[in-house]
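This view holds just a subset of the chains, kept in their places.
So that you can tell them apart, the chains are marked A and B in the order they are listed, and the count of residues begins at 1 in each.
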Amino acid sequence: MCISNKMPALASLFSLLSLRGLLPPMALLLETVFILLFTFFTEYEDPAVMKNIAQTDLYTEFQDVNVMVILGFGFLATFLVRYGFSGSGFSLLVAALSVQWALLLDGFLFAFRHGKIRVGVRSLATANVCAASALISMGAVLGKTNPVQLMVMALLEVTGFMTHRWILHIFLSDHPTQDHPIQPIMLLHVFGAFFGLMVSWVLNRPGLEHRHEKDRTDRRTGLFATVGALFLWMFWPSFNSVLLDHEDKLTAVSSTYLSLATSTVASFLVSAVTSPRGKMNMIHIQNASLAGGVAVGVAISVADVPWVAMVIGLSAGLVSSLGFRYLKPHLQVVFKCHDTCGVLSVHGLPGILGWAFFILIRTLSPPNAQRGPSRLGNSPGQFSFILLVTLSLSLSLGALTGLLMKWSLWRAPQDRKCFDDQAYWEFQHLAERK
Amino acid sequence: MCISNKMPALASLFSLLSLRGLLPPMALLLETVFILLFTFFTEYEDPAVMKNIAQTDLYTEFQDVNVMVILGFGFLATFLVRYGFSGSGFSLLVAALSVQWALLLDGFLFAFRHGKIRVGVRSLATANVCAASALISMGAVLGKTNPVQLMVMALLEVTGFMTHRWILHIFLSDHPTQDHPIQPIMLLHVFGAFFGLMVSWVLNRPGLEHRHEKDRTDRRTGLFATVGALFLWMFWPSFNSVLLDHEDKLTAVSSTYLSLATSTVASFLVSAVTSPRGKMNMIHIQNASLAGGVAVGVAISVADVPWVAMVIGLSAGLVSSLGFRYLKPHLQVVFKCHDTCGVLSVHGLPGILGWAFFILIRTLSPPNAQRGPSRLGNSPGQFSFILLVTLSLSLSLGALTGLLMKWSLWRAPQDRKCFDDQAYWEFQHLAERK
């Protein structure tokens, strides 16, 4: 609102436009820009090079991550009773755009050599992992934003996340061409969650302060969301291992699996014990089961015995389901921040918990020189500082993005049209019958 | 009808038979014949041989293609509001039969050595790709045919497609044992789509000329179809790369991914801009998103820089969603050709577009001697001739198949029972209640 007041002429011009006047030109503009950038700055990786680096491993894992980004996040977002088309459809749109943009940014910032970015399965995997952060943020504002707002948010989020990675990269490594000391997987859950929460807080408006009657799940959409949740569960081991070196990959797979198994049990435990009649809540199970994957992903380089991964998973499952039961309702009432998919409890808190474990274990048992991101030094303070940087950047960039998205130009959905597919999708028979 | 008039005695004999009298004997006969043929003419590939040829790659990709054929096409076909069991169930039946038949035909025509066909992951992958053409054709007649008609159509389609490949193989390669110069993936979309459309045109009957009230989607079946569409989307990179040589595989994966990403954005763009109120149509998104995979699959050998794949994907997405919005309704009214799943727009037009790009790029930059199907020569005329052959064969074989399927022996469903599972499936409680 603050921005639109400053340019009333422009705003009144654009206010004539419906979604039809916004989405198509924006999509066309973005694709034109992307294709031009790809034309001048990219080429495929040389197949001969790829042959040597055990690309097959990577291809399999890329496919798994691809499944998580396209199907997993998308269908986890179908839990709302009347928002299934939007949940899965807009996720697909956001993922398609974010991956293209992440490919370019990752190339420019980290792998720009001789004026070219090399596009291959490896860079696609990195771009997919980074695009996931945009899908996480999207979870916080789902149902209350239109697809154009989501596109804007996703592009800014990916830009912010890549810049954040680049800043850490510059400050933490001695030589800019060195491998990243901090894996993107350690940052993306915390960054994505708090970015999204901040956007949601800025976008909050009086009409949405009470629980919206369509902001709920039912038997049907609950099962569709379970499909999404299980695909995230099943392929999380690949997500946590795809960007690691071959040696560490298989240990990461086992750690992630064990952590997911224990956080699943923890989610059932908490969901039953915190309900007056011992009934479980499917939304808790769908989401808190995944918290183990989030937390252990952050601490993957220090989880070198199975029980550590299991303890991390159990704690993450407990924290996450407690967050769903007690924190999510209060967040809305006290902080005026509505978190549709509960990204604070699925990604935010377990991500911070993973950092806590990471710092704790690194402090207790410093790594030897050969393994792990030892260039960072071992001081807990240095790691805590990185976490603080991540939190501050995500909150401040989220606030800026939220302000931009509040601009009336974007024509956010009216309160009564929130959480409803009918605002965006044609339903064949409805039109004919009525 | 024309055939049944010629043999009234036979027709009246068979007209006593319901589906119960047709499907089981036909299934039994086919399986008996298949098992006999497998007994005399097949053996497993020698595992020792397979060890050397990086079979692991192939196994992963075979699984991906398997997912597309069994789940992807099947669930994309569940979009009809009361035809979900038939869409997924008949697809499974047709796939199971077509793959067995394609294994045999592919072996007899292309890999018959010392009286034996070698069955292995490689031949299963080829058979799956070819069986996909039958599933494409099925999309045009879905809801208006019974499973026996679909079985007949699938077997004839696979036979026609294999014969078509064999004709090209004989005419285009100098030595019959040489590798195929034209990949099956370049032919199957165009062949499958126009074969199916021709069948649908021949089967057209007055009772189906108006839009059938059950020929629509809803919230529930729309989401099931989205599951199918997303699985096709995610594993299309494997579909386009599975039959290529190891060197070209990974480039094909990246090209297909980029093409799908841009066609997805294009489908949202067109769906929103062509709707009076800027609303999108889920059917357009589900289908036109995949058009990029179709088009780039045809041109995969010439898409050697990323932006080419993106331009192909964007154009294919535009053409496909425009086809859904404007061509599909007219096709029914003007040409009396009802296309249930819109295969013209998903496979037909994008396939032709892919050929246009292929011919254009080959003309502009002729390949050097080492790479690609250079035995074909580089003349655009020669490629256009191949496309013409594909179109003519698919249309003429489709017409013949349609005539055969029109035979009253098969007892096609009555108009009012079209697009309805109740004609073919037991519903437990309905029987008990009523």
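The rule is short, and it goes like this: a contact is a pair of C-beta atoms (placed from the backbone, for glycine too) under 8 Å apart; a residue touches a chain by one contact, two chains touch by 3 or more.
Given the structure is predicted, the values throughout are model-derived calculations rather than measurements.
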Which copy number describes the whole complex, given 2 displayed chains of the same sequence?
3
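By our rule, only the chains that are shown with their structure count from here on.
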From the C-alpha centre of chain A to that of chain B, how far is it in Å?
35
For the chain A and chain B complex, residues of the former touching the latter:
18-21, 23-24, 27-28, 30-31, 34-35, 38-39, 42-45, 47-48, 50-51, 55-56, 59-60, 62-63, 66-67, 70-71, 74-75, 78, 82, 84-85, 88-89, 92-93, 96-97, 99-100, 119-121, 124, 147, 220, 224, 227, 421, 424-429
Looking at the complex, which residues from chain B come into contact with chain A?
54, 56-57, 60, 64, 216-220, 222-223, 226-227, 230-231, 233-235, 237-238, 246-251, 253-255, 257-258, 260-262, 264-266, 268-270, 272-273, 275, 277-282, 285, 289, 304-307, 310-311, 314
